[in-house]
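Quick one: the structure is below, and I'll ask about it shortly.
Note that this complex is displayed minus one protein chain, with the remaining chains in position.
Think of it as A, B and C in the order they're written, each chain with its own count starting at 1.
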């Protein structure tokens, strides 16, 4: 089974995941409706597009979040040498939460200042974060992990995985108390990811891992 | 034809299948409509989302079923060394039944307690199960099958293929007599797959095949 | 440029094409609307699903046509060793006509007995057929064609390419004179493809090419 062995099967698993990420991220735009304006002047058009601003921001935010989930997936799966059924099903669970994003994103974008839609959106991200954490915890050890991967890389990746659950919990809480502000933790997430990846307070002298 | 020979052509066939599986599984969410609630309070929102619960469950169920079909496809195509026109068209037939799932799933989810939509959904799964069985029966023998594959793996895979036709038949019958309970056999399917894969009553002493 | 040379670039071109084929073929189902039936009995449901039969048949027909276009593309690109800008743009032109299919298919399926929608559908297939013929005419010769490919394979492939333009012309004419019968030539297409591939009247003694 040389040519269709573990390597190729792992590649196909990765490939299928990529496709689901790519479709989910591109479907985000489908939910934005073209305004149905007949014979409006420029002011009417600007107003109509102005009403869509929460949708545009929601699109950008969800695109960045799904993009970050993909980038982390991309990086972790590049560290593997084997796969197995536990990986396949944990991966499918993560993909399910990602494939659900176009709905949550549309729900939040159509009602950007209401509590329940925002909490629903944060909950989806929280679940995606948990499932990512669960998948990576299994993937980043024997027998799946490639032996050549540096410990520092694994540690950085594991820490980074905590960012989404943490920030979506904050976002969930904010949505409850101050609806309309709930996306702030998510917007700050890149900073948190960078901070986590560098080991929090103590920045160590390991060579900077090549990130992706 | 070294570099674009059988190997690469088989890979491309697999790839095309992966893409169809990935798109079908991600399109499942498209059918869930965002509730059109203007100025509702929290209670109204919770009620509106509550009404969507059958859609959420239908999404999860269909995601798991299509995911299982993909995982089996992934595993079987990893055992092949060649392909041919009979494989291409049997594969397209299976993909057609998978690509149809977003419709059946939406039909069942919008009418979760009615007989005909549930029977329609079970019928789609039954046809997908038959077409999978037909594809794998052709694929898992000469000249397509890779010579290095263990007999035990093939037998386990063949048995496993019976689970979907069987459980969707049960589901179809349940939909007729007790609508609303019809998805129970499908929910139990992972157990049945595991049971079938292990050879039913007689669990033999073959080394556990690497599943996926 | 060993690892990212012609081989890999050709592979990526093929891959992109596969993805467009896969998305177009899976989007065909999106156009079928779930009937909006509230509290209907079984008879009402069967009637509602009965009204969708033209959509189901249109889905199957378009799936088979796009599937056949993909299978031919798959086969021809497996015979190449190089690519160039003329191939890239001829390929994009074919993909455009394929990506348009979900619209034509929906138009024809919603109005299965009317002349103009049927002629529009046939026209789309005719254009797809022409663009496929144009792409393959360029691809199946130097410098793109792999040297190891047998002449008989190329001839069979070239003949096969005539089937879609021919049958869609017939379909177009039938749509004009006998709307409702216009898909018959398309349904017969697999037979015509087989007939063409074998060299028409004179079946020669070449070894049967491995089709796909």
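One rule holds for everything that comes next: a contact is a pair of C-beta atoms (placed from the backbone, for glycine too) under 8 Å apart; a residue touches a chain by one contact, two chains touch by 3 or more.
This is a predicted model, so every value here is computed, not measured.
Participant: Using the contact definition given at the top, list the shown chains touched by the missing chain.
Facilitator: It touches the following shown chains in the full complex: A, C.
Participant: Using the touch definition from the top, which of A:49, A:178 or A:191 touches the missing chain?
Facilitator: Touching the chain that is not displayed is residue A:49.
Participant: From the list A:22, A:152 or A:173, pick the residue that touches the absent chain.
Facilitator: The one listed residue touching the chain not shown is A:22.
Participant: Which of A:63, A:176 or A:195 touches the chain that is not shown?
Facilitator: Going through A:63, A:176 or A:195 one by one, A:63 is the residue touching the chain not shown.
Participant: Against the chain that's been left off, what residues of chain C make contact? List them.
Facilitator: Chain C touches the missing chain through residues 1, 3-4, 8-9, 12-13, 15-16, 19-20, 23-24, 27, 30-31, 83-85, 88-89, 92, 95-96, 99-100, 102-103, 106-107, 110-111, 114-117, 120.
Participant: Going by the touch rule given at the top, which residues of chain A touch the chain that is not shown?
Facilitator: 7, 11, 14-15, 18-19, 21-23, 25-30, 32, 34-35, 37, 40, 42, 45-46, 49, 59-60, 63-64, 67, 70-71, 74, 77-81, 146, 148-149, 210-212
To be clear about the criterion, only the chains that are shown with their structure count from here on.
Participant: How big is the rotation relating chain B to chain C when the fit is done on Cα atoms? Please round to the nearest 5 degrees.
Facilitator: In short, 90 degrees.
Participant: Given that chain A and chain B are copies and touch, would you call their interface same or different according to whether over half of its residue numbers are shared?
Facilitator: On the two sides of the chain B and chain A interface, the residue numbers are mostly different, under half being shared.
Participant: Specify, in ascending order, the residues of chain B that touch 2 or more different other chains.
Facilitator: 15, 19, 23, 27, 30
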